[in-house]
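The complex appears here minus one protein chain, its other protein chains still in place.
Going in written order, the chains are labelled A and B, and every chain counts its residues from 1.
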Amino acid sequence: MSVAEQPMPRARMLGRTKAAWVIFALAALLPAFAALTNDPFLTVIGTRILAFAIAAMALDLILGYGAMVSFGHAAYIGFGAYSVAILSRYGITDISLHILAAMAVSAVFATITGAISIRTRGIYFIMITLAFGQMAYFFFVSLSAFGGDDGTTLADRSTFFGTRFLESDLSLYYVTLAILIGLFLLASRLVMSRFGRVLTGTRENMTRMEAVGFRPFRYQLTAFVISGCMTSIAGVILANQAEFISPAFMSWHISGELIVMVVLGGIGNLTGAIGGAVIALLLEEIIGIFTHHWKLYFGIILILVVLYSPGGVSGLVERIRGPRK
Amino acid sequence: MTNLFILQLLNGLQFGVLLFLIAAGLTLVFGIMDFVNLAHGVLYMVGAYLMATFVAMTGSFTLGMLLAIPAALVFGLLVEYLVIRKLYHRSHLDQVLATFGLVMIVSEGVKIIWGSAPLSVPVPELLSGSIALVGPLQYPVYRLAIIATGLLAALMLYLLVNHTRIGMLLRAGATNQRMVAALGVNITRLFTMIFAFGVMLACFAGAMVAPILSVDTGMGESVLILTFVVIVIGGIGSIRGAFLGALLVAMVDTLGRTFGPILLRMVMDSSDASQVGRTLAPMLVYILMAAILFAKPDGLFGRKTT
Partner (left out) sequence: MRRTFLLAMLGATCLSGAAMADDGKLKIGLIYSLSGPAAALGDQARNGFLLAAEQIGDMGGMETEIIVVDDERKPDLAASRARELVERDEVDFVVGPIFSNVLIAIHKPVTESGAILISSNAGTSNFAGEECHPNFFVTSYQNDQNHEVMGAYAQSQGFDNVFLMAPNYQAGIDSLNGFKRSYTGGVASEIFTELGQLDFSSELGQIAAFQPDAVFTFMPGGMGVNLVKQYTQAGLTEIPFLSAFTVDETTLPATQDAAVGFLGGATWAPDMDNDANRAFVSAYEAKYDHVPGTYAMQAYDAAQLIDSAVRAVNGNLGDKDALRAALRAADFESPRGDFSFGNNQYPIQDFYLVQAVKREDGKFQTSIVEKIFEDYQDNYAALCSME
């Protein structure tokens, strides 16, 4: 897999961090906008968008920085979603425990499948992660206690440290935004750390990293596990947002859409992934207002972005703003 | 039981040659042009839709096929000229994004033109009905015809790649693209040819299955993933690998669905066996791929990636 982008200068990185804060600020204002336009349902949609932003950002961590294009990341969304359903069924309702369980399951799955997958490169890596994703998918499809293929309705949302705080769409929205911001700060620190630089190094030149004494495998695997765990948090949120859980969360379509979001936004900078998720899902909503055939126009936009804006939307933004001093 | 086994072997073979027809184009495009084409599945779908349209129009299977293939070819060339050509030298991720867009456009376009209800194509009179195999076993003639044409296509492809000048260029292109260009071969034209050829094979496959499957807007996507599994198992760029991979995937899938539960019933009780069988059957193909890639990270006949 050839990843064209060069390591990013620090100034540009800061610019993109600023862009991320603009997105967060706008997101914080969304409920007010919804109230003004008398359309409170916007926050419900907003929660879904922010949850996907978390998943896309988590994928970018390995896709953009480690050149590991995982085509099975939807599995982790599923682990998160099913953690909510399964634990709730057995009376464990708190979101903190749901997240903990989701991350634990994801960590185990990511460690095992990651250790096998990282042996391969390029398209082979893409396909082997797909294979593991599909195995997880079919496991839940056959889980008839939770509706199998059909999925199951959540009786109630997760409790929030014992309270029913999350039953309100508005509070769920802000909790999601807070989690997104928290994970963004965490991920930003991670990629700037020594760990992040070694990871970027493996992307650029594996042999050289080995030559200078690093063991890329351990760094790649750690990143893979962290990314899986982060993605599962998105699953916990999506389950609460939809109050419905089904294996559809884990299908390869979702894995593919996550990749599209990351590439659309621009790989290798966390803001791009967040922006990509927001733009992709917003476009879907907005075009959907005007035409039933939104997919047609969305497809055209994707092609235009690739043909005329290398580096995705963040590349475009940079060119519009001109070269930075 | 033996009868059932023979029957499933034939079914597996039929599914296998079909997968091969689609996979051959994909593996060539990927192997030689280093181009990830997610839109390959929808080209197969377009083939089936064109077939349905032309058969309905002319009332003849043969005429329908003779019109559908060139029409599909024109469509493929148009797509190549408008989009694909501009992406040859871009990163794989850019290609994924753009061809993902293509998938959306074509799927939705097909829905607009042909509606979302599935279409059907009648089996040609000559090939309808079934013939007796051993004992009470019957097998549809049309499926035998698919097996025969599929194998014939595989043979022709083998001769083309290994015994003609174009085939030599193909093999050379797969090994070292720059060298071929340096020797004065027009790479763009070679690429266009390869792409068109892949489109034609996929459309041919789509046209052939139209009478046994209903033609609908989801058919391209479901086959795409399996096709990628096939070429990855076989090793990117290898026609031989694609052939073997296709048969392997099809056999494992077909036989696993039938005999998995039967075998499981020998070691556990009946209801558990059918439950476990149902869980494992759709996973088998992926378990196969993961196992092969674990043992051979570049597929069965793949070149070492660097």
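FYI, contacts are C-beta pairs under 8 Å (C-beta built on N, C-alpha and C of every residue); 3 or more make two chains touch, one makes a residue touch a chain.
Keep in mind that this is a model prediction, so the values were computed, not measured.
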| item | value |
| --- | --- |
| From A:G15, A:P31, A:G122 or A:G151, residue that would touch the chain that is not displayed | A:G151 |
| Selected from B:N11, B:T99, B:Q177 or B:T192 as touching the chain missing from the view | B:N11 |
| Selected from B:T62, B:Q138, B:T164 or B:T188 as touching the chain missing from the view | B:Q138 |
| Subunit A, residues in touch with the chain not shown (by the definition above) | 37-41, 44-45, 147-153, 242-244, 246, 248-249, 284-285, 288-289, 292, 294 |
| Absent chain, residues of subunit B that touch it | 1, 3-4, 7-8, 11, 14-15, 111, 115-120, 123, 128-130, 136-140, 142-143, 212-214, 216-219, 254, 257-258, 274, 278, 282 |
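Keep in mind that, in the parts below, only the chains that are shown with their structure count from here on.
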| item | value |
| --- | --- |
| Inter-chain centre distance, subunit A versus subunit B - centres from mean C-alpha coordinates, in Å | 31 |
| Residues of subunit A defined as touching subunit B within the complex | 1-4, 69, 116, 119-124, 127-128, 130-132, 134-135, 138-139, 141-142, 144, 252, 256, 259-260, 263-264, 267, 293, 295-296, 298-303, 305-307, 310 |
| Contacting residues of subunit B [partner subunit A, same complex] | 30, 36, 83, 86-87, 90-94, 96-98, 100-105, 107-109, 111-112, 225, 228-229, 232, 236, 275, 278-279, 282-283, 286-287, 289-290, 293-294, 297-299, 302, 305 |
